[in-house]
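Only one protein chain is missing; all other protein chains are in place.
And now, chain A:
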Amino acid sequence: MAEILQILILGLALGGVIALMGSGLSLVFGVMRIVNLAHPSLIIGGAYITYLAFKALGVDPIVMLPVAAVIMAAIGVVLYRLVFQREAKSAKYSEMTVLLTFALAMMVEGLLGGLFTNTQRVTSPDYATAAFFIGDVFIPKGQFYAGVVSLTIIAALSLFLKYSRLGYAIRATTQNREAAELLGVNVQFISILAFAIGIGLAGAAGSLVSFVFSFFPAKHWEWIAMLMSVVVLGGMGSILGTVVGALFLSVVAAFVGTWIGATWSTLTFFLALFIILLVRPQGLFGEKPELA
């Protein structure tokens, strides 16, 4: 029993972080129909910002999180203007953005590789290696904090989307861009805003990732596949779906990893992706493809 609880809690904590990693990807897809293959590479960008602040100034990664989020959001605005704005009017927009973001991911990887080399890095605040016990259940502090912070950020994002005026505008643009524009929403501004928030979320996730996983510039290839599984399971564009998908898959992966073998746990994600695409391509909470 304690073992099951143990695996469950670890799975949920990691799932929370993965949910945060995927939420920006999902938001950007929802509003702009951009499958941002560069998203995980930008998470790694956020992780390096956090790493530098930790190494040079001893700033705690969780304290650094809002800073990394703002820096990455600003980079997001620049990227949007440089890369995506011109394409937005093109009829081949969706196909183009897949290629563009693929190229962008490689650019970011190359840039980070040049700056930081391909050595594995990790930030090591005290809590990253500490743990506490609830009864017999062992809870690593680092993963626990990261999971709680992630889910808190996602909850704040959801409240913002649900209740604020800009949140209404973002949701409306996601669901029906033309109708939103006809009701007076500046959809161009909303696109930039959503993109900035999405990349800002990548930055925030990067801060947490910096002490939960070790990272190096090419690590994002591993993550894009995992994040695609999560986002596709949840339904592209649905934040709630992303959270459910992330928690579910990472709990399953945790059980597979413990009971079947660690080498099989990554396969959980890809197998899930494959099955969902075959059986229910719109995911759990996504729109039916014909409505997309």
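One rule holds for everything that comes next: contacts are C-beta pairs under 8 Å (C-beta built on N, C-alpha and C of every residue); 3 or more make two chains touch, one makes a residue touch a chain; residues count from 1.
Criterion: contacts and distances are computed from a predicted model.
*Asks:* Which one, "Branched-chain amino acid transport system ATP-binding protein", "Acetyl-coenzyme A carboxylase carboxyl transferase subunit beta", "Fe-S cluster assembly protein SufD" or "Monosaccharide ABC transporter membrane protein (CUT2 family)", is the UniProt name for the chain you do not see?
*Replies:* Going by its UniProt entry, the chain not pictured is "Branched-chain amino acid transport system ATP-binding protein".
*Asks:* Pick from A:V63, A:L82 or A:L183: which residue touches the chain that isn't shown?
*Replies:* That would be A:L183, which touches the missing chain.
*Asks:* Which residue among A:S124, A:S158 or A:Q175 touches the omitted chain?
*Replies:* If we include the chain that is not displayed, A:Q175 is the one touching it.
*Asks:* Contact with the hidden chain only, please: which chain A residues?
*Replies:* 89, 165, 168-169, 171-172, 175-176, 178-186, 287, 291
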